[in-house]
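Omission of a single protein chain aside, the complex is shown with its protein chains in their original locations.
Moving on, here comes subunit A:
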Amino acid sequence: MSGAMVKGSVTTPASRMAALARAELTLLGRSKATVISAVLVPLALPFSLRPVVDDMDVEDSGLTVGLVLLPAAIGFSLLFGVYAALTAIYTARREELVLKRLRTGELRDTEIIAGSALPVFTMGLVQCLVLAVGCTAFLDVPAPEAPHLAVLGVLLGLVMCAALAAVTASVTRTVESAQVTTLPFVLVSMVASGVTVPLELLPDRVASVCELLPLSPVITLVRSGWTGDLSAYEALGSLATALAWTVLAVFAVGRWFRWEPRR
């Protein structure tokens, strides 16, 4: 409407992050190793656990095989598809001086961290959806009783894992060593956050400690999304724990994220 000459387009946070995310998506597609470990592991691993789960006396805890495997699959997706993959990506970009270069431009620090994570984040979200649908279809999982809890759990889990990946990348020197630095969180979560062994099967005292681990409330929320057996009070407790870890992780990123390789 105005007859003024079109001034060169001014960037917005959204447009800048979109440009960065597009480049990262291209890179993701070209990194076979990342794609395999991020897509195949979360999709295949939980089902290879099935015989083990069949042997567990899950029915005693009011669970079914499907209700153990579904949260496990989503847990694997968060751990391998998002956390481990993003740790490697942040580390690679820092070591290639890409992060430093991005910081010389108009992108803000948070836009760089978020934009770089966007493709993996989206991939994790899609995986969780695929897993939910797949498990419902093939493992006799009933329709979710409280889907909003599962959705909140997955979203908090995604943000938490992305932030923890940025923190982990800060102590990771090379892309190769990311396989080692991501192990502690991956192993602890697998064993003690209800990913492979439901917390319901652990002794009460152990379980009450394990409930406080970062990924525990996420898994609890996802599982209860289907069972609907979490009281409002318990649900709030889990949400608060997950939120606390997420805030803590985001704070740690702001405080300790490394933008350049060590000299």
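Convention: a residue touches a chain if its C-beta (ideal position, glycine included) is under 8 Å from a C-beta of that chain, and two chains touch if they have at least 3 such contacts; residues count from 1.
One rule holds for everything that comes next: contacts and distances are computed from a predicted model.
Name of the non-displayed chain as stated in its UniProt record, restricted to "Stage V sporulation protein AC (SpoVAC)", "Glycine--tRNA ligase alpha subunit", "CoA transferase subunit B" or "Multidrug ABC transporter ATP-binding protein": "Multidrug ABC transporter ATP-binding protein".
Of the options A:I74, A:L102 or A:A235, the residue whose C-beta touches the omitted chain is A:L102. Only one residue from A:A19, A:A44, A:V126 or A:A240 touches the chain missing from this view: A:A19. Interface residues of subunit A with the unshown chain, by the touch rule above, are 7-11, 15-16, 18-20, 22-23, 26-27, 30-31, 92-93, 96-108.
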